[in-house]
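Everything on this sheet refers to the single structure shown next.
In this view, the complex is presented without one of its protein chains, the others remaining in place.
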Amino acid sequence: MAVPDELAEHLRTVRLVDHHVHGWFTSPGDRPSFEAALNEGSPGPVPAWMSGFDLPVGLAVRRWCAPLLGLPALASADDYWAARSATPYDELVRTFVEAAGVEHWVVDNGLTPGLLDLPEPRSEVVRLEVLLEEVIGADDVPGAFRARLDDAAVRAVGTKTIAAYRTGLDIDWSRPTDAAVVAAALASGPRVVDPLLVAFVVHEAAARGLPLQVHTGLGDRDLDLRRADPLHLLPLLRTVEVPVLLLHCYPFHRQAGYLAQAFDHVSFDVGLAVNHLGARSVELVAESLELAPYAKQLYSSDAYGVPELHVLGSLLWRRAMGEVLGGWLARGDCGLDDAVRIVDLVAAGNARRVYGL
Amino acid sequence: MAVPDELAEHLRTVRLVDHHVHGWFTSPGDRPSFEAALNEGSPGPVPAWMSGFDLPVGLAVRRWCAPLLGLPALASADDYWAARSATPYDELVRTFVEAAGVEHWVVDNGLTPGLLDLPEPRSEVVRLEVLLEEVIGADDVPGAFRARLDDAAVRAVGTKTIAAYRTGLDIDWSRPTDAAVVAAALASGPRVVDPLLVAFVVHEAAARGLPLQVHTGLGDRDLDLRRADPLHLLPLLRTVEVPVLLLHCYPFHRQAGYLAQAFDHVSFDVGLAVNHLGARSVELVAESLELAPYAKQLYSSDAYGVPELHVLGSLLWRRAMGEVLGGWLARGDCGLDDAVRIVDLVAAGNARRVYGL
Partner (left out) sequence: MAVPDELAEHLRTVRLVDHHVHGWFTSPGDRPSFEAALNEGSPGPVPAWMSGFDLPVGLAVRRWCAPLLGLPALASADDYWAARSATPYDELVRTFVEAAGVEHWVVDNGLTPGLLDLPEPRSEVVRLEVLLEEVIGADDVPGAFRARLDDAAVRAVGTKTIAAYRTGLDIDWSRPTDAAVVAAALASGPRVVDPLLVAFVVHEAAARGLPLQVHTGLGDRDLDLRRADPLHLLPLLRTVEVPVLLLHCYPFHRQAGYLAQAFDHVSFDVGLAVNHLGARSVELVAESLELAPYAKQLYSSDAYGVPELHVLGSLLWRRAMGEVLGGWLARGDCGLDDAVRIVDLVAAGNARRVYGL
C-alpha cells in the first residue's frame, strides 16, 4: 500500500493520547524475564522449545524497536538483546518514550506497585476493585469506599473496572443497596470477587460522572474470555450515563464497535491487541473502523512493564492507520482531509473530549 | 484491485432482487433527522460533538450518493445537504431508486406505518409478531391468528420474525399447543414478548410453506446482540422445512455461512451491515463468501426511510463483489464465468428461487 506522502507525514508526527497505559519496570531485567513479559497471556517463563521472539509481538519488537537502538530492522534476537543490554536503562526508556510521540498518558496505576512513573503530562485512572479492597474490612464499607472514591475523583480523570477478571462481565449489573453491600463485604475475602460488590463500585463511580474504563476481551490466563465479551455489558450500558470506554476488546472488537454505534456514551479501543498482533495489527485496526462513528474510538497501547511496548503500540497504530486509510484513499472511499480528521480523532481528539484533558 | 472490464460492466448493469427492504420517509426531513437516521443503532439525535457524516455510512453517502446529485464524490457534508435540499423529494427518490438497479423489491411493511411504498414490481413479507398483535385480545387467538396468516399468505411471498428483538433467539423453539398459546395470549400485553407466542407464530408460518426471514445480528439498541447470534436458531432449523433466510448477521456472518452450509434450507444475507460498514463493506462481503454454497446467499440493503440507503446498499455491494471476485480472478481462484455466475446467484437468482418470484 502506497500511503500518500501527506498522510504518511501526518501519521509520523501526530501526537497521541495513550488513554490506557501502565508504567515501566524499575530495571531492564534479564532476557528470560523480558521474553516472558512479551507473552501477555502466560504468567510463567517461556517454554524451552520456543522464544519470546517467536511471538508476533516479539517479531514486531525486532522490526520496529531494533532501529531505535541503532540496529537494522529485524536484527536477530541475540543482536537485539545485546544492543538493549548495552544501553543504560534510563536512556533506553527515554529513547522509546520519545519515539512514541505521546502528548498525554492516561495511566492505570492500580495493577502492580513498583512500576516507574510515566512522564508528564499524565493523568490517572483509579482502579475500582483495588480501591474497595483497601476498605473491605472497614465498619462502614459503603461509606468508606465513597470517601476513598471522592478523594480519588479529585485527582483522577477516570475509573476502571476489572470485573472481567474478578467475576466476568455477565453479572447482575443492577445497583445494590448499602445493606446488601455491607453483607457482601462481610462475606468477602480481601480479594473482591463478589459480583454485587463489583456492581456497587461501578455504580458509585458512574454516579460521580467520571468516565469508566472496562477491561474487555483478551488478557492473561486468569481471564475467562467468554465472560469478557463486551456484549455482556448491555444492562450496565442501558443504566449508566457516564462515558464508558471498552478496553482491548479483541477478539470481540466488532461487538465493541457495535456497542459504540448503538450507545452515544460508549467508545472503545483495540489496545493491547495492537501490540500483540504484531504484523496483523493492520487488519485489526481495519476491522475496528467498521461500524462505530469515528468519534468513538481511542488510541491506547496498554503497554506494561517493558518500554518497548509503549513505543511499539504507537508505531504499529500509525502504520496501520496509514495502510488502512491509504487503502481507502486509493479506492476513493475518503479524501485526504477525511483521513487526517479520522486520524486526529482517534489519535487524541476523542480522548481529550472524553476525559476533558 | 483492477476489476476486469467484463466483470465490472456486468456488476454495473446486473439487476438485483433486494430481498429485505423497507419504504421511504414521506418527506425529506431536516438535517438533524437525516443524520440521526444514518445512525442505525441509536434512536436519538446525533450528539453535538459528532455528525452523522462521521459514521462510516455517512462517509459512504458523501462518496457514492453525492455524484448522483451532480456533486463530486466526497463532497462536503454541507454541500451534500445543500444539494439534497435543493432537489425535490420525488426527484431525489426517483434518482436514487433508478440508480439502485433493483428489478424486484421484497418489502418488509411491518416496521412503521407511514413509509412511502416502494415501486413495482414488489412483493411483501409479513411480520409475524405484528400480525399476532392485531389479534392478541381475541377470544380464540390461535384461530384468529391462523385466519390472518391465511389471508396474508395469499398476497405475501414470505414471513418474518423479529424474535431477536422480542425474546432473543435463544428460546425454546418447540411448537406449543393451542391451549398453551391461549394461556400465554391471556397473560400477554399488547406487545408480544412471550417466547412461547413467538415460537407459535413461527411454526404456524413454517407450516404454510412460506420462506421465513429471521432478524439476526446487528440492529438498534433495543437488541441484545448476544441473543441475536443465528447459531441460537439450531433447534428451529432442525425442525422446520421451509427456506429460512438469516438477515444481516453481522458480526455473526461467519456463523450464518456455517448454517447455510450445514442446512439445505438455510440462506443468509449481509444486508444492513453492507450499508453501515461503508468502506469496509468489501471485506464484509469477502467474509460472507467463505463457507456457504454460492446458492445460499442473497442481496439485500435493509434500507429504511432514507432513500440514500436504498441505492447505497446496491452500489456498495456491486463494488464489493467486483473487488472480491476481481481478486479471486487475479489469483486464479475462479474464472470470469464463475465470477459472473456467483454475481448472478447472489444478485437475484437465489432470491428468485427461494421466493418463487
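In this document, chain identifiers A and B correspond to the written order of the chains, with residue numbering beginning at 1 in each.
What we mean here is this: a contact is a pair of C-beta atoms (placed from the backbone, for glycine too) under 8 Å apart; a residue touches a chain by one contact, two chains touch by 3 or more.
Source: prediction; values computed, not measured.
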item	value
Residues of chain B in contact with the chain not shown	229, 231-232, 234, 238, 254-255, 258, 261-264, 286-287, 289-291, 293-296, 328, 331-335, 338, 345, 353
Hidden partner chain, residues of chain A it touches	39-42, 44, 47, 49-50, 54-56, 59-60, 63, 73-74, 218, 220-221, 223-226, 250-251, 273, 276-280, 282-284, 323
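The definition used in the following text is that only the chains that are shown with their structure count from here on.
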item	value
When chain A is superposed on chain B by its C-alpha atoms, the rotation angle in degrees, nearest 5	120
Approximate Å spacing (C-alpha centroids) for the pair chain A, chain B	35
